[in-house]
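My questions will all concern the structure given below.
One protein chain omitted, others in place.
After this line comes chain A, so read on.
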Amino acid sequence: MYKKLRPMDLFLRGLIWLSAGVTILMTVGILAYILVRGVPSISWSFLTTAPSELTGTIGILPNIINTLYIVLITLLISTPIGIGAAIYLTEYGGKSKFVKIIEFTTETLAGIPSIIYGLFGFMFFVVFMGLQYSILAGGLTLSIMVLPTIIRTTQEALKSVNPLYREAALGIGATRVHMIRTVLLPSAMPGIITAIILSIGRIVGESAALIFTAGIGVKMLKLTPAGVFEHLETSGATLTVQLYQYAMRGEDLGVSFAIAAVLVIIVLLINFATKRLARRFRCG
């Protein structure tokens, strides 16, 4: 009846606590280190100007804009295609060999190093299609890169929707398309949003695939109706690409850390915003 010491239990529990502790410490440690080293170098002009050879100042506004551009373009292209493909695979494809092959290839694509997407994007979009180093070429390349993530995550979300809903909708006379639009997609929305969050993370963090496709330009966006679109054709470095360059030169690590801090903050903000959005969709 008295408490007995179970050494194996104690040992395993210790290991579990240790793993959890190490994980939390690493995350918090890295975040804190980046913020502590980076935040002091962030100033208003750093965030709101372009780098200038004349005055010798450094600003990352073009990089922030380029990052947002590439996130937007990539999602605009890959989300509809990815969700459409996932709907086909789960709702129409059945269990055919074709579906199996697509699932296998998307899984393979998800594991390919991003530099390979970069090389492909360079050969295909930059050279063959003549897009040159441009934000558009970068966005197109990244669209291919995140497509597998979106397809697989959306597929899982669709599969986890209660099958009773489908039956109910079809049983009352809904066509399959109507059922997908009104019941399936809304129920799967939290999962789809997760897919988008994961993709944004990959886009924002990408450098290898972008250096060869979007290039390293730091031109400012022209705030005219035409300029907004012309910006797509210009070469543009995202924050991560810019960070990579400063870090490679190794002269001024302060700038690198400042960019890193901005990146971390942007990623946190995006995650927070999408989670809020996902909560709004969740019903029931």
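Note that in this section a residue touches a chain if its C-beta (ideal position, glycine included) is under 8 Å from a C-beta of that chain, and two chains touch if they have at least 3 such contacts; residues count from 1.
Criterion: contacts and distances are computed from a predicted model.
K.L.:
Tell me the UniProt name of the left-out chain, picking from "Lipoyl synthase", "Phosphate ABC transporter ATP-binding protein", "Biotin-requiring enzyme" or "Cytochrome aa3 subunit 3".
P.N.:
"Phosphate ABC transporter ATP-binding protein"
K.L.:
Kindly state which of the options A:23, A:52, A:105 or A:162 is in contact with the chain not pictured.
P.N.:
Hidden-chain contact among the options goes to A:162.
K.L.:
Per the definition of touch given earlier, which of A:130, A:173, A:225 or A:250 contacts the omitted chain?
P.N.:
A:173
K.L.:
Give the residue, chosen from A:183, A:196, A:239 or A:262, that touches the chain omitted from the document.
P.N.:
A:183
K.L.:
What does the interface between chain A and the hidden chain look like in terms of residue numbers?
P.N.:
94, 162, 164-165, 167-175, 178, 182-183, 186-187, 283-284
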